[in-house]
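Provided herewith is a single structure, encoded as structure tokens, for subsequent inquiry.
Missing here is one protein chain; the remaining ones are kept as they sit in the complex.
Presenting chain A:
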């Protein structure tokens, strides 16, 4: 967890999407650990992250993001490259 700010923000999004205020995230959290994180909810989750963080995912990226650590990694990369562009 090298980016606590990112994880705090992700936790908020997860809590809202899955309607569970007790959720806590670690890089090792996977879809199997969270009740309701199936392939359908996954799309809602990704779009919620897009909305909140101002990034865009393409459908090829969807598949590999069923794990919080990977999700944070891709997100960090996207946020950084956006800063570079700006």
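What we mean here is this: a contact is a pair of C-beta atoms (placed from the backbone, for glycine too) under 8 Å apart; a residue touches a chain by one contact, two chains touch by 3 or more; residues count from 1.
Following the convention adopted for this analysis, contacts and distances are computed from a predicted model.
Here one chain is missing from view; checked against "Cytochrome bo(3) ubiquinol oxidase subunit 3", "Carbon-monoxide dehydrogenase small subunit", "MBOAT family O-acyltransferase" or "NADH-quinone oxidoreductase subunit J", UniProt names that protein "MBOAT family O-acyltransferase".
Only one residue from A:33, A:50 or A:80 touches the chain missing from this view: A:50. Of the residues in chain A, those that touch the hidden partner chain are 16-19, 36, 39-41, 43-44, 46-48, 50-51, 58-63.
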